[in-house]
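Here it is, the structure in full.
Every protein chain of the complex appears in place save one, which is left out.
Our next item is subunit A:
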Amino acid sequence: MNVNQQTPMASPYGQPQPGYGQPGYGAGYPAPYAPYNNPASVYQPGAPPQGCSPYASFPSKAVAANPVSDLSSPLDLGPLRGPPTSVPAPVSAAPQAYSHYGQGEMQNGPPPGSQAPPRPAVSQPYNQGAVNLSGPPQPYPQQYGAPPPMQQVTNQMTGMQISTGPPTAAGPGYAPPHSSQPPTSAAYSIAPHPAYTQGPPPASMAPSQPPPPRDPAPPQPYYGGPPPPQHPASSASAAPLPPPPSSHQSFPPTSYPGPQAPLPAGPQAPLPPGPQAQPPYAQGPPPPGSQPHYAPAPPHAHGSYPAARGPPPPSQPGPYPPAGPPPTSAPPGHYQGTMPPQPPAGQPATYHSGPPPPRAQMPPSSMAQTNHLPPGPQGPPGPLGPPGPLQQPPPQPGMQGGYPPQQNGAFGQVRGPQPGYPGPYPGQQNYGPQAPAPAAQAQKRLDPDAIPSPIQVIEDDRVKTTEPFTTGVRGQAPPLVTSNFHVKDQGNASPRFVRCTAYNMPCTADMAKQSQVPLAAVIKPLATLPPDETPPYLVDHGEAGPIRCNRCKAYMCPYMQFIEGGRRFQCGFCSCVSDVPPHYFQHLDHTGKRVDCYDRPELSLGSYEFLATVDYCKNNKLPQPPAFIFLIDVSYNAVKSGMVNIVCQELKTLLDHLPRENPEMDSVVRVGFVTYNKVLHFYNVKASLAQPQMLVVSDVADMFVPLLDGFLVNVKESRMVIDSLLDQIPEMFADTRETETVFGPVIQAGLEALKAADCAGKLFVFHTSLPIAEAPGKLKNREDKKLIGTDKEKSLFQPQVGFYSTLAKDCVAQGCCVDLFLFPNQYVDVATLGVVPVSTGGSVYKYTYFQAQSDRERFLNDLRRNVEKPMGFDAVLRVRTSTGIRATDFFGSFFMSNTTDVELAGLDCDKTVTVEFRHDDKLSEETGALMQCAVLYTSCSGQRRLRVHNMAVNCCSQLADLYRNCETDTIINFFSKYAFRSVLTSPTKTVREGLVNQCAAILACYRKNCASPSSAGQLILPECMKLLPVYLNCVLKSDVLLPAADVSLDDRAYLRQLLSGMDVSESHVFFYPRLLPLMKLEGDSLPLAVRDSEERLSKGGAYLLETGLHLFLWVGANAQQELLLNIFGTPSFGQIDPNLTSLPVLDNPFSKRLREIVDAFRAQRSRYMKLIVVKQEDKAELIFRHFLVEDKNASGGASYVDFLCHMHKEIRQLLS
């Protein structure tokens, strides 16, 4: 909405929009919409549909965007994105996808009935597709296209809508829109498209605006077959506006062109695009083949559009009606009235489906506002409330009235299911059959393709990143984590070790506070580098140890300035001057550099290691080699699930792969074994014994180690005894009837063993159940779903007893790292059991309902990797900074006994520590800000070392510089860690609000200080942060912050803990999963990913979705036989075994390539992902849908579009 409103910018568009926004929101939201930044050009999104009318506005936005964007930085992008966005007609996009595939335009017809059904994405798709097609058909392509633009903003209206939506009730909001004016609705619907388009193509926007009506239509298409259509649509809309094309062009160029052409045509024009778009989906971008399908759709679309334009409303109406299917009747009326012709059911349907409630609602309102202005429409809607809107629509068949009613109808249904946002998604459901109905909704929404697309951003960066990244340039942001790049260490740490949220820090605390951008670094000290990059060099400064600043104790690094002919050096951190020890003296050259500068890693590189001296060791004694102790639960459940057997079998081979520094040598790591249930069994596996001996300790209240000699042994020497033991353990406990377990004493046992052996080490605990046996650390089952959502919810994340915190402290003191492998069949209280692992730098792995057969692979791979991975023990990490800032907060798996030293009993190559910095003085632009992260640790060979990572960033006195050098992925990493930690102390609701507020503040600050003046209704996002809303929404919707009903408390606690150690690339894919279409696998490159929305899925295809934890293979119900044959070796969808955990090995290039991809994915992640085959419309699809993070989810999480609108509203509020 806002976006639309913003349109004001573009007088034409803007105005209309404003109307919407203001009016509708008016009440609540002033025209704000306009604000959406330029770039985004506001989301016309909402507008799109209505957009058409709004188009103008959009365009304007778009335009505005451009300008603005320029300011903001995004400019360029702005346009780009704009286009895409606009084009895509976001909302529709998704639907389109389906539609495309489905082709079901026809369905559109049917849609009516089912808006609600919409879900059946497929159907909708068709409609949408159709619609979209009509509009901007090429959903995907377009989208991509859209992405490019990213920067901008993405204005989007959708956002706006949301704003309207703000009232979560959405209903009202939505209603209003509709009521307001069909146009509005149109706008929304259009908006989406526009939005996308806008971003990029503000220009296009402009153009589009005029066409708005048409646009609207496009939007619809979106819903139907979102993406493609959108573009087209956008293009279409754009068509009107030549500019857009450009933007669109980026991606959908082809399509656009087409569209554009069409655009001119007017409504029809859109249609054409639609077709084209469709084609894209179906086939290539080009409409060709697909067109047919779409064509049909397009036609409708066109029809609609045309009508729409004329009747933009119609189109919209159409949608609504559909929504109403039930509404149908009503809608029809309305729509028909408006768009009767299009009736297109198709379009409407699409819209409905696509837009579902939310969108619809939102859009409407916005629409209304924009077009009609707040006047009637909005007002009404508001009152109406969700339902109202729906109903209203009918009344106002025409634009305003019409939409509302329709929407209402549509929404009504939809809403029923999903209040507020949910509605929209439901709409999606429509996709399937109901598509038609959705269409209406779609109209209202922002065009999903018009809003910033993560996929586009990722792809742009990937394409852009061709040169190796050199770290020598201060303040330069590295490529995204999703890009492949080579790093050359030229004085700063590689981004693989350190990533910052901002590479240009504000000089003053005030600026930092004003911007609200977190200043943090995500440090992965022992990260594994790719084979073509050199691991840190090991430097030995001799007996005196590493050379350090006398005052702040910073280690020798490139920031040390040598003076007085090289006899002294000045510390870059504290400026203190220290003497250079004689053995380290070297002359300086004429530039003041040491002559040996490039011979010494510590003077020329960002990362290197020092050999530590005995002064750096505990008790001033060189450390012993570490030990691994395996503690295996042998209670009934553990045995029955097959876990014990598997672990014992696996250990036999694993023991040959203990970490070692020199692959030629045998590992010096010693091992020990313990099994336990209610009591503990230690094993004496001394090499001299013929048989292992079991020592039972039942005094769990006061744990101790019953033996010393023979417990920790060298694998090679005791091989026979160990093998015998591992063979016998499963037998010994095969008939156990013991169900109770202990847990605290198990860790104590390991700890005591390490203490007795006077070494650091790692415990591998394989545990199954809640420890209810009488012992320290005994737990109760406290899972209480009733607490969820209340203020007491936080207590569920806190440990149940204090015992484990104390234990963790002891573990850390000894350098005892604990890795926990859980195999629960019910609640085990991960929140409590995880305390020790999390505080000791360990990991928790959870295999719920573990079954030997299906989970074996995952578990074994995790275990293998865990055992083999390089790690350091008994580590202390300290971050030193230059004067002006200091590290104030740390996140990760570790323990801190004071405020500066991060103690990690174990630190492996996958663990990260996120550090937040705060100003305590002013920074200078000249010197920038320096940080040095030093990690003192014991290597797996027992060598004490110091790893040093240096990082220098720029400082700025202009906020714009800050916003230009941010890294959203890192910010999200920080935000999520911060939020996930906050749930321990605050209700999740407060945490969510806090996140939204901070995010809004960041964006508002940008808007206020960096963006060129533009309409308040425009959403303007900084280029570097244009994905912030979508990612933030993902964080907000995560199971931790907003649990679905079926998410257990354990899962949440697990994820919460898991996240604390994630690096940026893991958190990125965790929050925004990678979704790859598998229709075509060619060459070595991966297929282009698609956005995480159901709308993007084609019923006829198969997709691979990866989250870093899960790997899904989604198969559409109409997947082509050939595809199925290639993947599964069966031609029938029905014959696919949903329990498959690995792909059949088939001798065809496709299967090979697919398996390669799967393997590559797995290799990339620190945890093995079990493959889950999800058949469309199967039960498992529910789980899968959960990861389609751009969609609304069942637990109340907003869709991307809705959230963007909401953000926009928040920003507007801040600005006003």
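Throughout what follows, a contact is a pair of C-beta atoms (placed from the backbone, for glycine too) under 8 Å apart; a residue touches a chain by one contact, two chains touch by 3 or more; residues count from 1.
Note that in this section contacts and distances are computed from a predicted model.
Taken from the listed names "AKT interacting protein", "Protein transport protein SEC23", "SEC24 homolog D, COPII coat complex component" or "Histidine-containing phosphotransfer protein", the protein name that UniProt assigns to the chain not shown is "Protein transport protein SEC23". Across the entire complex, the residue among A:448, A:692, A:730 or A:906 in touch with the chain not shown is A:692. The missing chain, though absent from the display, is touched by one residue of A:526, A:603, A:725 or A:808; that residue is A:725.
One chain of the complex is left out; on subunit A, the residues touching it are 679, 681-683, 689, 691-699, 702, 704, 706-710, 725, 728, 731-732, 737.
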